[in-house]
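All protein chains of the complex are present and in place, except for one that has been dropped.
Now for subunit A:
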Amino acid sequence: GRGQGTEGQWELMRPTKKALKQRFLKLLPCCGPQALPSVSETLAAPASLRPHRPRLLDPDSVEDEFELSTVCHRPEGLEQLQEQTKFTRKELQVLYRGFKNECPSGIVNEENFKQIYSQFFPQGDSSTYATFLFNAFDTNHDGSVSFEDFVAGLSVILRGTVDDRLNWAFNLYDLNKDGCITKEEMLDIMKSIYDMMGKYTYPALREEAPREHVENFFQKMDRNKDGVVTIEEFIESCQKDENIMRSMQLFDNVI
């Protein structure tokens, strides 16, 4: 995973729910911050989060929380990004300038992501779909999208081949990343997309519209009718579909 990788330097300190309890205990003259173990907190964090360097500061103390609340993540060099993605140097520069302007700390977390995405869809509720998107962009599952993640995703979508794009889309749909899309996953995705439409549509949205759409999808994609769609089935079916192929040129001049 990239979390423990050598790219960038970063320290992650997350405010925890236990902080409240610690603060209360601190008020009592007997309990000091040093007496409280942070073991439980360390154990609670997922494995990928444990950084390779030891925690220098006690995250439970209020002052330290305040100081460490800003996370700073710097991407790797421009050359490396050029290698890894298919963007030119200038494009990367423009992208980074915009990104850095919006997120000075260098990363986007889920809340921000949802908020940004919702600005484009004022009528409906895009939060669910944004979550799915976030998970798709956040390839190392560390809860934040850094510039590398962002640019990598964009590179695949905007500069990749048709197969790359389809792969990416499959990855988006496969919520639990087990290699196949079940009807429930697809239903979730479908509902989230329909949610973005909002209430005022023509013709009016019916309750069973997402389900019907899922049925259609499975009918088209699921070759062997086993109730799940695998990646091969997916790519094969999409390549046969003219509409989809034609619509792929959407992404030709986005950047």
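The rule is simple: a residue touches a chain if its C-beta (ideal position, glycine included) is under 8 Å from a C-beta of that chain, and two chains touch if they have at least 3 such contacts; residues count from 1.
The definition used in the following text is that contacts and distances are computed from a predicted model.
Asker: Which of the following is the UniProt-recorded protein name of the chain this complex doesn't show: "GATA amidotransferase", "tRNA (carboxymethyluridine(34)-5-O)-methyltransferase", "Transcription initiation factor TFIID subunit 6" or "A-type voltage-gated potassium channel KCND1"?
Answerer: "A-type voltage-gated potassium channel KCND1"
Asker: For the chain not shown, which residue from A:Gln123, A:Thr161 or A:Ser247 touches it across the whole complex?
Answerer: Reading the full complex, the residue touching the unseen chain is A:Ser247.
Asker: Could I get the residues of subunit A that touch the absent chain, sorted low to high?
Answerer: The missing chain touches subunit A at positions 90-91, 93-95, 97-99, 101-102, 116-117, 119-120, 129, 132-133, 136, 150, 153-154, 157-158, 165-166, 168-169, 172-173, 189-190, 193, 213, 216-217, 221, 234, 238, 243-244, 246-255.
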